[in-house]
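See below for the structure under consideration.
A protein chain is absent from this complex, but the other protein chains hold their places.
Moving on, here comes chain A:
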Amino acid sequence: MLNKIYDWVDERLDITPLWRDIADHEVPEHVNPAHHFSAFVYCFGGLTFFVTVIQILSGMFLTMYYVPDIKNAWESVYYLQNEVAFGMIVRGMHHWGASLVIVMIFLHTLRVFFQGAYKKPRELNWVVGVLIFFVMLGLGFTGYLLPWDMKALFATKVGIQIAASTPFIGEQVKILLAGHPDIVGAQTLTRFFAIHVFFLPAALLGLMAAHFIMIRRQGISGPL
């Protein structure tokens, strides 16, 4: 049945080359944990991507209940966690995944660094990878405020003070982040929400696309 549907579409649109291009490629022996178990270190990039997918999905579902407003944010988080079926699981996935994605991206970075895989001709991919790391940290920072509890508020106050210590433009950076010269409040929350769910994910998807296109173009680095 599925085969017939596939053939029907493929006959008209010739979709086979599309997915072959993405999915059908050799995994070199030195990258395959079945040959050398130590090759599991090559899994961290893929695991980062996997956790990112979970983050995007669980985040999409969380916004069905979450309200980015100082009066309702905490109440809506409390409601979705305690009243909605599987709320604790879905929020838990997003909460723990946020930490896990940083761990995975860090391990991936260590592997690339210690294997020297960033060297010519892969310097640009290293640069894009570091940008992805910064975007991830930004997602962690902005997402931390959204539950609007005490921990979130004071962590963000500290974070904004750190940003304010930037030489020359510190004050402007602070106001840009907080949305107000003195208050971490209503405008900060909506701003962080917009950055967390629209701006940074868009940047992340673009950078990840560049990261993956480059790795397919250049191939994975050779054995040590």
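Note that in this section a residue touches a chain if its C-beta (ideal position, glycine included) is under 8 Å from a C-beta of that chain, and two chains touch if they have at least 3 such contacts; residues count from 1.
The rule is simple: contacts and distances are computed from a predicted model.
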* To do: Consult the UniProt record of the chain that does not appear here and report its protein name from "Protein-export membrane protein SecF", "Menaquinol:cytochrome c reductase iron-sulfur subunit", "ABC transporter permease" or "histidine kinase".
  => "Menaquinol:cytochrome c reductase iron-sulfur subunit"
* Structure fact -> Touching the hidden chain, out of A:61, A:106, A:144 or A:199, is A:61
* Thinking of the whole complex, not just what is shown, which of A:45, A:68 or A:87 touches the missing chain? -> A:87
* **Residue among A:79, A:106, A:199 or A:212 touching the omitted chain** => A:79
* What is the set of chain A residues that contact the non-displayed chain in the whole complex? -> 54, 57-58, 61, 64-65, 72, 75-76, 78-80, 83-87, 89-90, 93
